[in-house]
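One chain of protein is taken out of this complex; the other chains stay put.
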Amino acid sequence: MTPTREDQHWMYHNMVTSRRFEEAIAKIYFDGKSPVFNMANGPIPGEMHLSDGQEPVAVGVCAHLNPEDIVTATHRPHHQAIAKGVDLDKMAAEIFGKKTGLSGGRGGHMHIFDADVNFACSGIIAQGMGPAVGAALSRKMQGKPGVAVAFLGEGAVNQGAWHEAMNLAAVWNLPFVCVIEDNSWGISVPKEASTAIANNADRAAAYGIKGMRIEGNDPYAIYEAAGEAIARARAGEGPTLLEVETYRLAGHFMGDAEGYRPEGEKDDLFAKDPIPKMRARMLAEGAATEAELDAIEAESAARVEAAITFARNSEDPAPEDALTAVFA
Amino acid sequence: MTPTREDQHWMYHNMVTSRRFEEAIAKIYFDGKSPVFNMANGPIPGEMHLSDGQEPVAVGVCAHLNPEDIVTATHRPHHQAIAKGVDLDKMAAEIFGKKTGLSGGRGGHMHIFDADVNFACSGIIAQGMGPAVGAALSRKMQGKPGVAVAFLGEGAVNQGAWHEAMNLAAVWNLPFVCVIEDNSWGISVPKEASTAIANNADRAAAYGIKGMRIEGNDPYAIYEAAGEAIARARAGEGPTLLEVETYRLAGHFMGDAEGYRPEGEKDDLFAKDPIPKMRARMLAEGAATEAELDAIEAESAARVEAAITFARNSEDPAPEDALTAVFA
Amino acid sequence: MNKPNERKLTIARAMAEAMQQEMQIDPSVFVMGEDIGALGGVYGNTRGLLDEFGPERIRDTPISETAFIGAAVGAAQDGMRPVVELMFVDFFGVCFDAIYNLMAKNTYFSGGNFKVPMVLMTSTGGGYSDAGQHSQCVYGTFAHLPGMKVVAPSNAYDAKGLMTAAIRDDSPVVYMYHKSLQGMGWLGTEAGATVHVPEETYTVEIGKAKVVRPGKDVTIVSLGMGVHNALKAAAKLEQQGVEAEVIDLVSLVPLDRDTIRASVAKTGRLIVVDEDYMSYGVSGEIIATVTEHDISVLKAAPKRIAFPDVPIPFARVLEQHCLPNPDKIVAAWDEMKAA
Partner (left out) sequence: MNKPNERKLTIARAMAEAMQQEMQIDPSVFVMGEDIGALGGVYGNTRGLLDEFGPERIRDTPISETAFIGAAVGAAQDGMRPVVELMFVDFFGVCFDAIYNLMAKNTYFSGGNFKVPMVLMTSTGGGYSDAGQHSQCVYGTFAHLPGMKVVAPSNAYDAKGLMTAAIRDDSPVVYMYHKSLQGMGWLGTEAGATVHVPEETYTVEIGKAKVVRPGKDVTIVSLGMGVHNALKAAAKLEQQGVEAEVIDLVSLVPLDRDTIRASVAKTGRLIVVDEDYMSYGVSGEIIATVTEHDISVLKAAPKRIAFPDVPIPFARVLEQHCLPNPDKIVAAWDEMKAA
């Protein structure tokens, strides 16, 4: 299954939007945080985990999803949120902690929730597994369409919650896909120091389900594998485990000095930046013209700017809003 | 690796002691609990999980262990405790809640701890995994001999703690063996309803370690597989996962009506009782004479009776003992 | 309160009936947990449901509390109303992230855009020598953390009404039932818990305490099993001419501080009875609720009877030494009176 021309445009568009969005966030993040970097300050306070470099995973998977499908994401959620169609204005405003944000500023960057497109995330490793499996169960019980996808990092696969939920999804044969973004690092700990085997897709054997590893951070290959997995889920054939090789171009969070990285790693990664690679491939294969891609890039930039402007111009929540929305 | 004649005598002896011990406990357990069965009453109050039928696993594994090796067991610990050499008098007294018990009556049947033979257990599913792996780490760090064995039920394999500890043991290449007693039931839930695959030994692939399933509740086969696994651990070759088919001849706990069992299951199981089977095999193969086996049985019965008498005749703890031993 | 021909139910049956009736009228309600199907729940509270509703809606789970409680959150967010069982509350340690960080917080994190209408039911309490990993209450632990309602019935009438209210609530509710009140023969059952339960559906308000015995001399505040200890103590005190008012909290979150304060304003004396650990828990909170509001009403220092800060021991003589009981309450009154 290769992406159609239209799919490729969509994928490229979302990759670029995600990258532009994070560039914008990264720039603003440092406002008010110099000369002394203090996370508490500036228009975007708190931790910030960027997904630069990991965009192919988000678009390769989400190209197959509809708004009714469910996605749970992690502490590094922007690329997936964008590909899933989360409202960009409200997401930006949430990251700025504004009243107009998705959650009125209560959640922030690690708690992006958009009920309209069934998107949720969390700051606890592997916490999204249970809810995704439960949403898949809900669809099965209700006889409603919909596939649930949980995105996780490779470090999360060693967490108990992951194992329990995989078994549950498999034993109940649910429409569920687990997508591991293997960027080879869990903060400063390399995969080989944390994980007993090289390829997490092999862990599918523990649940009697199909597992696949996709190398090369390649949006086309991801598209294909995810397409199969999601089709299988829609057909009632149960869960799939995908592990995707990808790259984290940024630090774990903003402010990370990345002293743990082997020398030269970052340069190698930048050389493999998936966005210029996809652009080149589309051009080479005639899937898009320069003009089309330029237009996509311009549109993405404009969309991001509008979202940032919306966020900046929005009001702060009232202090007492802190005390509401605890219960339904 | 087949058990020597001496090993076989030891194994048979321990199987019989365990069975006699549990028969004695079972009989006394009902004292004071009729006409109305109330768990809170009688000389042995609380829950009681018997291991009748599962003795081969305990002896087949523990035949290879020394007092310095570490065992963690579960809510169903008597057979393993006996095979590991836990003091039978003090264990009986603990189960009776007496001052002379292993823990002065603080722990009871689900919390059998004997520091002299490095034996511990717990009432929480899969809780013993972490401590066993940690003890294995301790021996490796200290350069001291010793293998750690965690016993679990097949139901426990779906618990997150199990997965985390397996990965940790594998990634650190520790002298650790995980032994799953597959009695095919987790209380009332059959294995196929809880576990996505038929053979938990296949889950070894998720950790890049060796896994083996032993069928037939056969002490000889268990002895052989465990011997290999423990030798591998002693040689620094890392962990092994063993799943052993076994049978729970009793209910989950005493008082369990077992309405969930398919008809005839219990009769089939009793027909496969491993103790008469082993006796017959030893006689057939000339590994023991009738007289020897009778002597073993008599010795076991006497040992158990002495332990029960010790327990019965021991004093209750002082009420205020409840408030001591919280901290070291 | 119980008329001769009225139907009496155990708490177990009252809980099951509430679930049954809600499942009959609302297809989004379903039940998940360990051994809740064929076995009918270790504490009998799902008995009969499998036969009526089948294994799709009465789901036995693997021993994977994190997964199935997390799954309940996902299902609740997707339009279902799961009732999930954590077999013993003592097991919360293996799955508390799914409870306190996920179930309890997603409504807030989403600014109210995600609702999590689910019930987590769990058994509490000791007294039958089940030792330190099967006998706890940990009421304070659940009540301390924001985002979940917490209820604990002391009798079958409340048990049914609270379960119905919990299932209908759009917020997550933790429903803590005490094993010694449950009506399982094999555990022994406090007789006062088995009371008349109407057949029709009804709700008991979450967040409202009940004055279960009026009095003017001292207020005894408790919940769950403790209410029965308090009532027995009150009966003993009556023989001394002392009129104790007994308050059944019914709900820890929200906590009905007004009812407690009004009672102590009247009696001037407070005794809290709690089977959970003494420090940093329910008993301290109730005392603080009264004293931070107005100390002038107090005629004596408040007292608390709670489980001492030690793990729960196995041996009967040890455990009974630690548990609250009517005599300890009477003794507290005696000291209070003397002071």
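The first chain written gets the first letter, and so on, giving A, B and C; residue counts start at 1 in each chain.
To be clear about the criterion, contacts are C-beta pairs under 8 Å (C-beta built on N, C-alpha and C of every residue); 3 or more make two chains touch, one makes a residue touch a chain.
The shown structure was predicted, so the numbers you read here are calculated from the model rather than taken from an experiment.
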Which displayed chains the unshown chain touches: A, B, C
Sole residue of A:P56, A:P274 or A:P317 that reaches the chain not shown, by the stated touch rule: A:P317
Residue in contact with the excluded chain [from A:S51, A:Q80, A:S138 or A:Q159]: A:Q159
Which of C:Y100, C:F114, C:Y128 or C:W333 contacts the chain that the document leaves out: C:Y100
For chain B, the residues touching the chain missing from this view: 70, 72, 101-104, 106-107, 111, 113-115, 118, 120, 122, 124, 127, 129-139, 141-142, 148, 160-161, 164-165, 167-168, 171, 324-328
Touching residues (missing chain, whole complex) on chain A: 36-41, 45-47, 94, 97-98, 101, 105-111, 122-126, 155-156, 158-161, 186-189, 193-195, 255, 259-260, 316-317, 319-323, 326
Residues in chain C touching the chain absent from view: 66, 90-101, 104-105, 108-109, 131-133, 138, 140-141, 143-147, 252-253, 255, 277, 279-285, 287-289, 291-295, 298, 300-304, 309-311, 313
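Assume only the chains that are shown with their structure count from here on.
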Most central chain, Cα average position: C
Inter-centroid spacing, chain C versus chain A (mean Cα positions, whole Å): 41
Multi-chain contact residues (two or more partners), chain B: 158-161, 193-195
Where chain C touches two or more other chains, by residue: 61-62, 64, 66-67
